[in-house]
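The structure under discussion appears below in the form of structure tokens.
Only a single protein chain was left out; the remaining protein chains are all shown in position.
The letters A and B name the chains in turn, as written, and every chain counts its residues from 1.
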Amino acid sequence: MEQKLSQNDLFTLIALLCHGGYFWVLPSFATKENGSMGILSMLLGAGTGLLILILAYRLSQKANGQPIFQYLGQIMPKPLAQVTALAIWSYLAIFLILCLAFFTEMMSSRLLVDTPRWLISGVLLFLIGRLAALGLVDITRFSFFALISLLFLMLMLILGNLPLFEIIQALPLVLENGAAFVDTWLQVSNAYAIVLCLLFILPRVKQEKKNLSWAASALVLSAVFLSVMTFLAMGVFGQDFSQTMFWMHLEQAKIIQLGPYLERVEAIYVILWMTVIFAASSILIYCTNHSLAQIIQRPLTVKMHWLLIFFFWLCCNYLGNMEKIILLLGYFNQIFFWLMIGGLLLAFFFAQRDRKASNL
Amino acid sequence: MQKVRKADLKAVTSSEKNAEISGVLTQDIAHLQKLFERCSDFVCREFQIGSSKAAIFYFDGMVKTETVNDEILRSLILETRMAKSEQTEKNRLTDFLEQHALTVGEIERVDTWAEALAALYVGDTLLLLDGCEEAFVLNSKGFPQRSVDKAGNEKVLRGPEEAFNETLRVNTALIRKRVKSYNLKMESLTLGVNTQTKVVLAYLEDVANPSIVAEAKKRLESLQGVKGIMESSGIEQMIEDNPQSVFPQIQYSERPDRVCQAMTEGRIAILVDGSPNVLIIPALLVQLLQSPDDYYNRAKAGTFMRFIRYIGIAVALLFPSLYVAITSYHPEMLPLNLLLSIAAAREGVPFPAFVEALLMALAFELLREASLRMPSAIGNTIGIVGALVIGEAAVSANLVAPQMIVVVSLTAIGSFTLPSIEASYPVRLLRFPLMILAAILGLYGVMLGVIAILIHLIKLKSFGYPYLAPLAPLSVSGAKDMFIRRSRKDVRQKVLFQQSPQYSVGRSLDGTKIIPE
Partner (left out) sequence: MLSFLHKGIGRRQIFSLCLLSLVMFVLTGCWDKKEFNQMAIVQTLAVDKHENEYKVTLQLITPKAGEKGITGEDLWIISGQGESVAAALDQADLSTPRRIYLEQMNLILLGEGVLADDLMGGYRYLTRSHYLRRSNYVLAIKGEAGEIIAAKPELGKIDIFYLTNLIKDQERKIKNSVTLVNDCLLAAHSTTGAVFIPAVILEAKEKLTLDGGALVKNNQLVDWVDQAWTESYYWVCGEIKQKPLVLQDVWKAGDMVVLEVEKSRCHLVVKQQQPLVIGLEIEAELDMVDNRGVHNVADEKELEQSLEQVRQRAEQEIEAIVKEGLDKAQSLNCDAFNLGQWLAAFHQSVAAQYDWQKDFKDIELEVEVKTEIKSLLINQK
């Protein structure tokens, strides 16, 4: 009998997705031209993410356990369904590549400066591939440990930064650049839109009333934590200087001092954070690979799985520096996000139409 | 009356299986003597009962001589003299012997050679009568055995000290005297073509999951063709879910109290004749890390000991690799005083920290292995002297830093906190790959190693049950119990493994491996 995930598992998966590699650089983007006001744009972006979560949830419910792309093929004209599916798949794939690229870049520039990037990303992807190959149930089991790491990280960051926090540095909250605010809001929305992985996760979850609440609460908690973290960074480093930092949380980790003996714990911080990246990337790979299998209407074989992993590894290595990563991020925000949103809305529209037709 | 079970016969060669006893004594004697030619311990004693000829057969050393002499021979030779002649006529002789002459506790009649030989092998005496196509199997077991001794490998501070020995019946008796219930079932099988080793599957019918019992039986029966089984470890490695894994998926114990406790939780015990180690299935990782001491002592003491044990395991697994990673890749994490102390100590050392750690860990493993093989009288002394001398000499020769000796010693002490030896092997083995990863990639490498181990554990199953339960999948009460031992008053006896096990790991379609959903 196929094992179904519980609400706790759903919460864990969504919480980890919302803390994947890309999310840890969001505060830098959010505060770049907005200062402390960037926190508001992050919360608004999370709100948009919440709407996308609800959309994905409703769509998945209408699919009633069917693979989502199969359902889309039934309710939409086939070419349109294919385009929608590809738009969603490409969003997932690029999000995954960005997560891995950001993490590799951070490791390469901060911790393991001379170690080849291909080795850092290679071993990580190999293990991620191994975990993703076990299926969603085992990914969820691993995610439990990652969630504990995440809670520990949160505590470490908050308690470690409080001694140096000065509220006068974080205030005032002033909206200086409206266009930058909107741009940031869209960027954050794009990041939180990853919750559309719910389309692939929900068929494996036990059908219960509060599933949506649990998923939504995971997203909200993530948004709250990131906002708190950003506010703390503002208070410690000042609004102006924070805008020049890319790896804001890493700088925050550097100043943590555990008693008079343990300092410079950013290495511990990074490796704990790695478990979160690991879990989030496994979920992403699971969703990406299974969605591609649905598109080409073939079962996902082991060979295909590892070929895709290899492809992602190549893409990650191609993004060999921050410039290329930011360029891809730009395209991701400007093109792929809107394609995905368009596809999602279109799918929802057809699903609604299909429901009305079946009611009649 | 203990019957020679049909299951026992399966191990006998096919040619003997169905061959019947002829009833002609001379032929039968010749048959047996041919079978057991060049067996100096095979004894054949011919004698007369009334007008009939008879013979007994047994293996010297396997039988109780007093039983053979007093209960069997004396009864047959002397007592039958008193009998009336009509009682000892051929057609009534067997009944007479069984009802009036033989004073042995267990008697069985067999008519095939397979049954007869099976009885000889276990130390019974075979009685053949001329003109009778049935043979008597007389219980005279008296093979040498160790007495019930203390548990050597599973020491506890408080609790019973009896341990299993090599005799199956003694072991089943040790269980039976603790679990006084008709629900205690003991199903027997014979495995090993040449060794015909008796194996007993013991479980409590009212708590054990029938599907686990069925699966265990199925796996054991699949071993029918194996040539020989000498110890429970042979069976263990052949029936576990993933024999390639370093983690044991079957527990073993030499303590009857532990086995009985496991059975009351719904687990199944496999007793093997000739082995003092009883297998317990299924075995989850958490069960390998728990000791009976936790329950024999007070709740808070038990909890404290558990925490110490978990710290010990973490130290044993991770300390050397963390030392290598931090000193080689992240020395900024060390307080300055400690860093200077380590730096000063390492000044003259020619090797990098990884090589030091590897050398000392290997030296320690060599010492450990050597001390196992040495006679106990000098083993302990050599072990201690060896450790001291090697450690001291290595430091004086500037081969290793003194801190490394501390690291390796703490690692060794940590590994000794594990209550079961089988649980310490994975820790000892995995330490080395973690050190290699630490040497290549620092803390990142250590974390990758830990993640790889975690993935393996998540994938692992013991008779269909997730190995990491109750952590993954999470069961809050179970996970709490892992760390905090509640008082006996608060804990109702838990029955585990009631959910259906899952044996299939992946699906395949037309022979192609598919990633599960």
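The rule we apply is simple: contacts are C-beta pairs under 8 Å (C-beta built on N, C-alpha and C of every residue); 3 or more make two chains touch, one makes a residue touch a chain.
Because the structure is predicted, anything quoted here is derived from the model rather than measured.
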Margin query: Using the document's definition of touch, tell me which of B:L78, B:L340, B:L366 or B:V406 contacts the absent chain.
Written below: B:L340
Notebook entry, point to check: Looking at A:G65, A:P116 or A:G342, which makes contact with the chain not pictured?
Noted result: A:P116
Margin query: For a quick check of understanding: of A:Q66, A:S217, A:Q257 or A:Q352, which residue touches the chain that isn't displayed?
Written below: A:Q257
Checklist line | Selected from B:P352, B:G386 or B:G478 as touching the chain missing from the view | finding: B:P352
Notebook entry, point to check: Which parts of chain B are in contact with the chain that was left out?
Noted result: 327-329, 331-332, 336-337, 339-347, 352-353, 436, 439-440, 442
Note to self: Even though one chain is hidden, which residues of chain A still touch it in the full complex?
What the structure shows: 109-116, 119, 164, 167-172, 174, 236-241, 251, 254-255, 257, 263-264
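To be clear about the criterion, only the chains that are shown with their structure count from here on.
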Next item on the list: Flag every residue of chain A that touches chain B in the complex, lowest number first.
Entry: 1-3, 8, 107, 111-112, 115, 119-120, 123-124, 127, 130-138, 140-142, 144-145, 204, 260-265, 267-268, 270-271, 274-275, 278, 289-290, 299-302, 305
Checklist line | Partner chain A, residues of chain B touching it in the complex | finding: 329-330, 332-333, 335, 441-444, 446-448, 451-452, 454-455, 458-459, 466, 468, 471-474, 500, 502, 509, 512-517
